[in-house]
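The complex appears here without one of its protein chains, the remainder shown in place.
Then we have chain A:
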Amino acid sequence: MIDIRGLTKRFGETTVIDGVDLRIAHGERVVVIGPSGTGKSTLLRCLNFLDRPQAGQISIGDLTLDAARASRAQILALRRRTAFVFQNYALFANRTAKENIMEALVTVQKQPRAEAEARALAVLAETGLSDKADSYPAALSGGQQQRVGIGRAMALHADLMLFDEPTSALDPEWVGEVLDLMRRVAARRQTMLIVTHEMQFAREIADRILFMHSGRIVESGPPEQIFGAPKDERLQRFLSRVGA
């Protein structure tokens, strides 16, 4: 169970996340949609403390932290329970595909190398990239890099996987393979919080859709309701604009 209360993030005078409350059940797959600049990515980044929220409470399992007073140790503990998939992949440029996945297992989780390597190879097999184990990111296509990025997050067995627009930076030809991999992750009932503009995909895999506007969750519900019978006028306008 993930419980977020009153999460607030300001950049200078601008409030980007305006007291967001959100509960996510174990195994729930939640997709965040909404216009650009409404704080969707910032919400995800705050849950990983890549952006530090000014206020709010975040609970994941037995870890609870108060954003305003979070200690360094608490922030590390939070990051170790979450896994982040970046829009621009952000693979470690000095590590091969296999080493990218092993890095957190060896350095952070202190697994023996052999065990970490075995897990990394297993994850690479799931992402269909076994033959790229020893390739550096620069030698991989965008789609392959993002599949390694998702593999790196999968290997952590995190309580919550965060996907920050994972297909937005991809050439159209690579989007399909990345969404396919995410479908496979979702099929395992991994708890996921996904920011995406892929409406068809959201409709397909989400248990719940959140519509964000101006730093707030304006409407939330199952996909049929959000896409079939949107109540909020801003959501209706957004959906007609994106053609969903």
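Observations on the model:
Methods note: a contact is a pair of C-beta atoms (placed from the backbone, for glycine too) under 8 Å apart; a residue touches a chain by one contact, two chains touch by 3 or more; residues count from 1.
Keep in mind that, in the parts below, contacts and distances are computed from a predicted model.
One chain of the assembly is not displayed; among "4Fe-4S dicluster containing protein", "Sodium:proton antiporter", "Acyl-CoA dehydrogenase family protein" or "Amino acid ABC transporter permease", its UniProt protein name is "Amino acid ABC transporter permease".
Annotation: of A:Asp18, A:Asp66 or A:Glu103, A:Glu103 touches the absent chain (contact as defined above). One of A:Arg79, A:Arg119 or A:Arg208 touches the chain omitted from the figure, and that residue is A:Arg79.
For chain A, the residues in touch with the chain missing from this view are 48-50, 76-77, 79-80, 82-84, 86, 88-96, 103-104, 107-108, 136, 138-139, 152, 156.
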